[in-house]
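The structure under discussion appears below in the form of structure tokens.
A protein chain is absent from this complex, but the other protein chains hold their places.
Let's look at chain A:
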Amino acid sequence: MTTLTPVLTDNWDVAGSFTLDGYGEYEAAKKALGMDPDAVIQAVKDSGLRGRGGAGFPTGMKWGFIPQGDGKAHYLVVNADESEPGTCKDIPLMMANPHSLVEGVIISSYAIRANHAFIYIRGEVLHVIRRVQAAVREAYEKGYLGTDIFGSGYDLDLVVHSGAGAYICGEETALLDSLEGYRGQPRLKPPFPAVAGLYASPTVVNNVESIASVPSIIANGADWFAGMGTEKSKGFGIFSLSGHVTRPGQYEAPLGITLRELLDMAGGIREGHELKFWTPGGSSTPIFTAEHLDVPLDFESVGAKGSMLGTRALQIFDETTCVVRAVLRWTEFYAHESCGKCTPCREGTYWLKQVLKRLEKGQGSEEDLATITDIADNILGRSFCALGDGATSPIHSSVKHFRDEYLKHFEIGGCPFDPAASTVWGSK
């Protein structure tokens, strides 16, 4: 049986966990700044840490791409834009334990030889922004940020930057454009940020949880981290359960835990109901059903079953939920958030929305199912960035698993479900 392994969440039940008193003395940063920067990169490589922002790219390898001795400024940019539907781990992490992130920023910036770092936080989370601002200020006051940190001669400035509401700014190159003061639209890759990122300088963009995991690796060793998880998906991660579960919440566990195990801990699906469908990693990851309860939640196993681990945003829906309604709503989200830069995504998400609306009202036809599949085929792989690809995940996966439910809508000329039954109060 897999058990929970609180590391990043371990001090969340401590009063004042968001202060230095509640966190500790940045021992890991002290240790790291006494090491050679390359040794820090090597430790993160050896740990097997893979990006926690969705794509799972090996973090140490990404850092290794930063050219050295190039005479250019280097930057670390933390992606704290957390806006993928279902994803809700970085926000409570920064609320309760912002110092793990700030300490991680110091170690990571030192490793990539950056003297300026940014935390780009979505703007819609005021109290979280306050907590991160306060943690940064405390770190400055202690001399953990600024000049000659721990007497090592290393200087680092850290700026907390609030976004202004745009899901696309979570895409790393759109984020960089936004941070430079432009509309947040993705850039053509290559060049990758490691070569030409912020201000066309070598830049590492990492997710909050990736960076916050670094102090524990430095403090406890790469082997310690690699001792958790599965062969290619090492370490721990925060799994976020939401929806029709008895006890939704944040469960920090080794990668490779299954939804069945997590549901056991969370008291199962809400009483009197059963699992219908779920997302393993946010709305951009193809939906799973009860047949996937035992799939190990690691990058490889979820991929092998046709979805993606993504951000471990486990949105759980029971049998009262209409799949067509859910997919329509996600599609409206993608249409709304499409940045408009490329045609397949801009036009495709618009048309998907139109056809799905018709289908949901029971005014569609079997042909419409072919149409949405077709539109999705034309977005997938043809869009400028991964937002477009993500928009097709709910479409393809729902048609695959729930074709009959789509058909039912136009057979009876409406939605066969009562939305009141799926509400929190509807179950009582």
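Just so we're on the same page, a residue touches a chain if its C-beta (ideal position, glycine included) is under 8 Å from a C-beta of that chain, and two chains touch if they have at least 3 such contacts; residues count from 1.
In this section, contacts and distances are computed from a predicted model.
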item	value
Absent chain [UniProt protein name; select from "NADH-quinone oxidoreductase subunit NuoE", "Polyamine transporter PotB", "Acetyl-coenzyme A carboxylase carboxyl transferase subunit beta" or "Hydrogenase formation protein HypD"]	"NADH-quinone oxidoreductase subunit NuoE"
Which of A:Glu27, A:Asp148, A:Glu231 or A:Asp294 contacts the chain that the document leaves out	A:Glu27
Omitted-chain contact residue, chosen from A:Ala29, A:Ile66 or A:Ile91	A:Ile91
Touching residue (missing chain; options A:Pro58, A:Gly123 or A:Gly362)	A:Gly123
Which of A:Pro67, A:Gly165 or A:Gly381 contacts the chain that the document leaves out	A:Gly165
Omitted-chain contact residue, chosen from A:Met35, A:Ala134 or A:Ala386	A:Ala134
Touching residues (missing chain, whole complex) on chain A	3-7, 9-19, 22, 27, 73, 82-88, 90-92, 95-96, 116, 122-127, 129-131, 133-134, 137, 159-167, 178-184, 199, 216, 219-221, 223-224, 227-228, 236, 239-244, 247-253, 265-266, 283, 313, 315, 317, 321, 325-326, 329-330, 333, 336-337, 419-420, 422-426
